[in-house]
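Quick one: structure below, then a few questions.
With one protein chain held back, the other chains of the complex are shown just where they sit.
And then subunit A:
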Amino acid sequence: MKSVLIVDDSIAVARQLEKIVNSDDAFEVVAQGRNGAEAIKLCQQHKPDIVCMDMNMPVMDGLTALRNLMQLTPDLKVVMVTSLGGVGDKYTEAIRLGAKDVISKPFEKDNVLEMLKRL
C-alpha cells in the first residue's frame, strides 16, 4: 500500500481527495497539510510515497514547496492538484520542477485514481 500526503488549504478539497484516495486499497492517506511549509514538515515526518499538492496556497505556495521538496527528496512522487492546471506556464513550471503529473480542478474520482496508479 502506498502512503499519500494531501496538501490543500481547502478543508473541503482535502476531504474530497482523502475520500477518493482511501477508496482504493492500493493507497492510504497518512497526513494532511494546509500549505507548502506544512508539506515540507509533514514529508520529513511521514516520508510518504506520493504527495498530492495544490498550487495556490497561503504562507508557501505549491510550486515553491515543490522546488524545496525536490531538493530534499528528488525521488518523491509529487502530483499537483490545482485549478491552475490549464494555465500553460504553471503546468510547465510544475513539470520542470519535477512534478510527476498535474490534475486540473474540478477533478473526477476515476481520473485521480488512474493517475495515482500510473505513478
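Side notes on the structure shown:
By our rule, a residue touches a chain if its C-beta (ideal position, glycine included) is under 8 Å from a C-beta of that chain, and two chains touch if they have at least 3 such contacts; residues count from 1.
The working rule: contacts and distances are computed from a predicted model.
Chosen from "Cytochrome c oxidase subunit 4B", "Chemotaxis protein CheX, a CheY~P-specific phosphatase", "Outer membrane lipid asymmetry maintenance protein MlaD" or "Assimilatory nitrite reductase (NAD(P)H) large subunit", the protein name that UniProt gives for the omitted chain reads "Chemotaxis protein CheX, a CheY~P-specific phosphatase".
Mapped onto subunit A, the footprint of the missing chain covers residues 9-13, 15-16, 19, 56-58, 82-89, 91-92, 95-96, 102, 104-108.
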